[in-house]
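The complex appears here minus one protein chain, its other protein chains still in place.
Take a look at chain A:
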Amino acid sequence: MSSQENPEENLPAQHGTAHGAVSVADEKHPFADPGLPPHEHRVQDIDERAAKRSERTVALLFTVSMLATVGFIASYVTIDIDQSAYIWPIGHISALNFALGCTLGLALFCIGAGAVHWARTLMSDEELVDERHPIEAPPEVKTKVMADFAQGAKESALGRRKLIRTTMFGALALFPLSGVVLLRDLGPLPGTVLRHTGWRKGKLLVNMNTNEPLRASDVTVGSLTFAKPEGLEEHDHDFQTQIAKDALMIIRIQPDDIKDKRELEWSHEGIVAYSKICTHVGCPISLYEQQTHHALCPCHQSTFDLADGARVIFGPAGHALPQLRIGVNDEGYLEALGDFEEPVGPAFWERG
């Protein structure tokens, strides 16, 4: 920038052509050390006015940072959290978030830019040579450490008093067992919880949308409905634990299109109830394609054919989706005819 104002004759004379340790090649060191290239000066090193200008630039950056911090605090205090602003090209966004982000970003950026400019233009940039030290300790330190250790071992009499040594090892070896015992308190064993759900014979299927029991006539071919067992309410303290196992997908397929004999038998006139929990790692799976009857899991793309016993046709799932056997009670409502025959959700060690 200012190089044109300072012709090269203004530069101080160079001290030789190279500096630092310079050596020539000999038998022990086959490569010559060329040393460092001659030091070159910056405009700020030669021209005091340029140095002043750099100083003012750095000070300006730091001042802008201070103002931005004040702006951050001011926006935090004055802007209402619900206020929105139109910022092109982002659109309608929260005015508070926008102001906080801009001021905080500016404050941090100016500190960084000021520090970089300061270091590059004003701090000394003379190249220095600092020789590496050997990593190994000096021989006298090594001898002293070894002697101290031998004396300590002798004074502790660990080698001579075998009883102490043996009991000490015993105590140290047994101590971690207390921690192992504490692990028992991590929780009760699951028992058979994973094998059962909230479905029982005679429990009505309740529509998740309306919280009303589903009638067989409500479910049309090609539709998708989600159901929970009667009696399970969203405000129950264990709702999430229960629905994680009980959630159902209710679909209706033309009975002629159902390929699996057991599926047809367990359905009611083509109304099929499948567990909504993927058998891979338990994601809720309900990306149902009504023409192909495929259900896709969004987590790892396991695909189940709901017209063929929900067998796995793609992806990492290891089991078909469990089907709930359903029927219709005297009043025309859909009801469960028992619990799932197999555990719902992902496989576990003892599932078999």
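Of note:
By definition in this document, a contact is a pair of C-beta atoms (placed from the backbone, for glycine too) under 8 Å apart; a residue touches a chain by one contact, two chains touch by 3 or more; residues count from 1.
What we mean here is this: contacts and distances are computed from a predicted model.
The chain absent from the displayed complex carries the UniProt protein name "Cytochrome bc1 complex cytochrome c subunit", chosen from "Extracellular solute-binding protein", "ABC transporter permease", "Cytochrome bc1 complex cytochrome c subunit" or "Imidazole glycerol phosphate synthase subunit HisH". Residue A:S217 is the one among A:S23, A:T63, A:S217 or A:N329 that touches the chain not shown. Touching the missing chain, out of A:F149, A:F169 or A:F314, is residue A:F314. Remark: the omitted chain is touched by one listed residue; of A:S75, A:T197, A:T225 or A:Q323 this is A:T225. Where chain A meets the missing chain, the touching residues are 2-3, 6, 8, 11, 40-46, 84, 87, 90-94, 97-98, 101, 116, 120-121, 125, 207-210, 214-215, 217-220, 222-226, 251, 284-292, 294, 296, 298, 301, 303, 314.
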